[in-house]
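All protein chains but one are shown in place.
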Amino acid sequence: MSETDLTKLPINTLLDRSDQMSSTAVAMHRLSLWLASPRPYLMMIGFGLFLGFWYLSVEVWKLPRFAEMPGLTTVVSEWLSKNPIYGLSIFVDEYYLHIWVSIRRIAIAFFLATAIGVPLGLFLGWSKRFKQFVFPVFELLRPIPPLAWVPLAIVMFHGSETPVIFLTFLASFYATALNTMLGVQSIDISYVRAASCLGAKRWQIFRHIIVPGALPFIFTGLQISVGVAWFSLVAGEMVSGQYGLGYVINTSYTMVRYPTIIIGMVTLGIVGYVTSAMVRVLGDYMMQWRTRELALGGER
Amino acid sequence: MNPTSASVAVSALPGGAIPAQAARTGKVRIIDAVKYYGAAGTGVLAVDHCTFEVPAGEITVVVGPSGCGKTTLLNAIAGFHSLSSGSIYLDDEMLCGPGKLKAEPGPDRIVVFQNGALFPWKTNIENITFGPMMQGRLTRAEAYEKARDMMADAGLRGIENNYPGEISSGVRRRVEIVRALMNDPKILLLDEPYRALDSLTKSVMHEALLEIFYKNRVTIFFITHDLEEAIFLGHRVVIMTTRPCRPKKILDIDIPHPRDYSVLTTKRFREFMDETAAAVHEEATKAFAAGEKER
Amino acid sequence: MNAIKGFVLKTISFVTGEDFWRGIVAIIVFLLFWETGSRSQSWFGVAFPWVSQVPAPTAVLQEMYRLIQDPSFWHSAYLSTLRVTEGFLAAMVIGIPLGLAMAVSKTFYGISFPVFEVLRPIPPLAWVPAAIIFWPTQELSIAFVTFLGAFFTIVINVIGGAQAIDVRYFQAARSMGSSTWDIFRRIILPGTLPSIVVGATVGIGITWAVVVAAEMISGGGSAGSVGGAAGGGLGFFIWNSYVGGSYTQIVAGMISIGMAGYLSSAILRKIGEWMTPWLAEG
Partner (left out) sequence: MQQMTQLSSLAASKPLSVGSEIKVNNVSKSYGADNFAKEVVHNCSFTIDRGKLTVMIGPSGCGKSTLIRLVAGFERPTSGTITIDDKPVTGPGVDRLVVFQETALFPWMTTYDNIMYGPRARNEDTAEMRGFAETLLQKVGLSAFRKKYPSQLSGGMQRRAELARSMINKPNVMILDEPFRGLDAMTKKLMQEYYANLYNEFRRTTFFVTTDIDEAIYLADRILIMTNIPTRVRAVIDVNLPRPRQVENVVESDEANAIKMQALGLLHEEAMKSFARGSKAAADFIDAYSKRVGKQ
């Protein structure tokens, strides 16, 4: 930590920044650096230890308590089986139905939360008066964990679909709105002043300064938002859903299909990771200026 | 581009006088300006009955310790802050004064900020064309063409489509000045623009600024805490007292323009340094003793 | 003396300020809207969408007044608080050393961080059934899920904090003759402390959310069969209110959970401020 790890430096800083190297060459160079470092091998050791312990403790040593858990080989063979004993594997349509239902709920809730949370956050940060009136109510409701809304949501919205989406929305909404507001407040006053010097009107400042200036924070908010969305979705689905990965986990428990619980958890982890990676990639794409700046080592 | 080989078109007249062809706009008169922060009477007095003039087509440098209130004065001219009393005129037009204590910010007075305020999310050329496009003065094509010309002129060719974060801080300052000049301002207000730079880079930047000045002859109002910088750049140097700020000494620097770094070691330059060093040192010590935060 | 005077002055200027009054107005408007909405059926004969299903604030207030005199409510609050405390403390006790070890040792980091990153995206609540199977008592399984909620946040914050320590501090310490232990104790620990505080404050918020949901899922929910044994807790309380059709009690329970969560974050923030005096202003 006290020594500088050169392999961690972005390659760009080691070049004269004159694009002499094609991007594939840079990528290859990075890959070779990574392979030459101990990291990939340590990673393999890590996974080996983790999976090995799971396998041995459950299926070989049959340690107390562990023995009741589904074992590694059971889970894997079930997951990859064309003819799963407990009804769920990658060859079963129902598996994808559950994934699709969960993703659909996340997508609706996330887009609603973004569509409402981002403008709300922008106005909260931009107008002092708006904040004075709206923020106290926002802060009053925020400490109540979204999951505590479950029963009330069921009462408020009929059916089983809307309450789950509402819960998921709520969690995302707080994260998005709050971070957007912080983003606006973090903008250096000099930018606003410079723009007004250059003759920009109020709405032009909003459009050209406030919105792009808050983007980094907005995307931080969206990252958190996707995470908490999954968090709430699972709880909602476990309590009151029909279909969905949370539902899979819960019913597998009540129906004593233990390996399916693990399949559900792993799938959740993968799908959750992919969605947050998508948000990150979108953020990098929309903030070219920042990506390029950071590649140079973060001037700011 | 090499700023030392300043191919100056304008021949310098003795005594740093303004050449005849220079535009004679951008004269600023500050009359009895006072600024309180907080409630009158109990608040902090930042600017204390300031009166002086910024001549058109010249560089006027205001020197004072950090936090002395000189930025407040600049903000009042730019229209970011109101005055408590007094008035400021730009070419005989009242910017702020009795009845209208806060000026409107506008493209006739452009500020170049201490830490730089290029918008990091816009490319350099988008930054430079921002002013005319927002004001609706030029079409996109016209603005881009003018921007390209001006960038080439300032030795900034080739970085049009880079983001400010990708160029060195010295180059960034130059882009910012070009962004200001795009609007044909009457006066440039520079708020310690080179503060964060090291002294060698700074001296290179000074020459670059002077070169731009010789080409455009735009009036410049420059704030700094660095006496050497002030004397090197200024036609006129206004030394301020520590908070509340008030002119302590006003000097006309008769070192002929165009100047380059060799001026720093001339006899006349050292005489000016000697003449002012004591005054500045005294104020600095006062500010220092008051335990003022430097940053 | 001065501190008290300062506090009084600050309070006065806050109470007389624009912020305060506008906030009060906003909250009153919000409550009026809520009250009108939930009584819309009886007042106007038209049920407002959604809000009409929510019990009115005045009714909730009455319910809360009744509840604070009800020992069984306090018992629920006690059970939840106990679980939060247990899970949170366990997460701190295991998470901080683990995070520090990952930050200090590159080898350990290389081995354990990828596994950690693979487990992290799985929402804590997805662990509930697995936890129930694994742990012998339901109490332990709830505590385990609660622990997971705070654990990942704390570890990530500790690693981030320790890695963000300026290298120059290490170089300076090394050139003044520090031993490795000394660097750990006097540079890494205090340098990471602010991030630990942040992690803890965020972590306890998650802990409350997890506890409530875990209580609902394991106590009630569609997995109702496992209820009973441990039961209790505020999450169970609101779920029970729902099953029993007492909607005012649901809202009262939600408000109690909100207050409990807010209070515990506030306490942690205070402790954090006390432990990191160098971050104070001025």
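As written, the chain order gives the labels A, B and C, with residue 1 at the start of each chain.
FYI, contacts are C-beta pairs under 8 Å (C-beta built on N, C-alpha and C of every residue); 3 or more make two chains touch, one makes a residue touch a chain.
Quantities reported herein were computed from a predicted structural model and do not represent experimental measurements.
Residue in contact with the omitted chain (choice from B:108, B:126, B:166 or B:211): B:166. The missing chain, though absent from the display, is touched by one residue of B:127, B:183 or B:203; that residue is B:203. Residue positions on chain B in contact with the hidden chain: 1-4, 65-66, 155-159, 162, 166-171, 196-201, 203-204, 224-229, 261-262, 264-265, 270, 273-274, 277, 280-281, 283-285, 287-288, 291-295, in rising order. Even with one chain removed from view, chain C keeps its contact list with that chain: residues 166-169, 171-179, 182, 186-187, 190-191, 193, 276-280, 282.
One rule holds for everything that comes next: only the chains that are shown with their structure count from here on.
Chain contacts in this assembly form an open path, with each chain touching only its neighbours along a single line.
The most distant chain from chain C is B, comparing centres defined as mean Cα coordinates. Nearest to the overall CA centre, using the mean of each chain's CA atoms, is chain A. Chain centres here are Cα means. That of chain A falls 20 Å from that of chain C. Distance from the chain A centre to the chain B centre is 47 Å, each centre being the mean of its Cα atoms.
Distance between chain centres (mean CA atoms), chain B to chain C: 51 Å. Residue positions of chain A with contacts to 2 or more other chains are absent. For chain C, the set of residues touching two or more other chains is empty.
Put simply, chain A touches chain B in their complex at residues 17, 188, 190-191, 193-201, 204, 208-209, 212-213, 215, 287-290, 292-293, 296, 299-300. For chain A in complex with chain C, the residues that touch the partner chain are 1-2, 4, 38-39, 42-43, 45-47, 49-50, 65-66, 68-69, 129, 132-137, 140-141, 143-152, 154-157, 227, 230-231, 233-235, 238-240, 245-246, 249-254, 258, 261-262, 264-266, 268-270, 272-273, 276.
For chain C in complex with chain A, the residues that touch the partner chain are 18-19, 22-27, 30, 50-51, 53-54, 103-104, 106-107, 110-115, 118-119, 121-130, 132-136, 162-163, 165, 167, 170-171, 174, 205, 208-210, 212-213, 216-217, 220-223, 225, 234-235, 238-239, 241-242, 247, 250-251, 253-255, 257-259, 261-262, 265.
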